[in-house]
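And now, chain A:
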Amino acid sequence: MFKKVVVDPVHCKECGYCIKFCPKGALSKGTELNKKGYHPPVVNDDCVSCGTCALVCPDAAISVYKE
Partner candidate 1 sequence: MEKRVFMEGNEAMAEAAIRAGCKLFFGYPITPATEVLEYYARAMAERPEEEIMVVQAETELAAFSMVAGAAASGNRAMTATSGPGFSLGQESMSFMSAAEIPAVVVDSMRPGPGDGEILPAQGDYFQAVKGGGHGDYNTLVLAPYSIQEMCDLIQEAFVLAEKYCNPVVMLVDSTLSKMREAVALPGYTEVPDPDSKPNALRGCGKEESHHIITSGDGAVQWGEYNDMLQEKFKKMRENEVRYESYEVEDADIVMVAYGSMARVCQSAMRMAREKGIKAGMIRPISLWPFPKEAIAAVGDKKILVCELSAGQMVEDVQLSVKDRDNVYFHGKLGGATPTADDILSKIEEVIGA
Partner candidate 2 sequence: MKTVYEKPAVFKEAVTNYCAGCGHGIVSKLIAELIDEMDLQEKGIMVWPVGCSVLSDRYFKMDTFVAMHGRAPATATGIKRARPDKLVMVYQGDGDLVSEGMAEIMHAAIRGEKLSIVFINNAIFGMTGGQMAATTLIGQTASTAPLGRKTETSGYPMRMAETLATMPGVSYSARCTINTPARIRECKKMIKKIYEMQMSDQHGLCFLEILSPCPTGWNTTPVNALDWIDEKMVETYPLGLFKDEESE
């Protein structure tokens, strides 16, 4: 399945900026824990590949693609 937003679980620190600034509210806190104990976010189908999440991420943990 084509993924518009790919979150690198190793780099995510669960700061919440991507969730806050997504204009579509497409990101939310994930349920999986990464090795450091953070919950990388998950993306739903409302995503339009605008790239705002990647823009605000302090860890460059998000990649964004458009079909």
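By definition in this document, contacts are C-beta pairs under 8 Å (C-beta built on N, C-alpha and C of every residue); 3 or more make two chains touch, one makes a residue touch a chain; residues count from 1.
Regarding candidate selection, all candidates are chains of the complex that A comes from, given by their letters.
It should be emphasised that the depicted structure is a prediction, and the values quoted were computed from it without experimental measurement.
**Q** Please state which of the candidates 1 or 2 is in contact with chain A in this complex.
**A** 2
**Q** Quick check: in the complex, which residue numbers of chain A touch candidate 2?
**A** 2, 8, 10-11, 13-17, 20-21, 38, 49-52, 54-67
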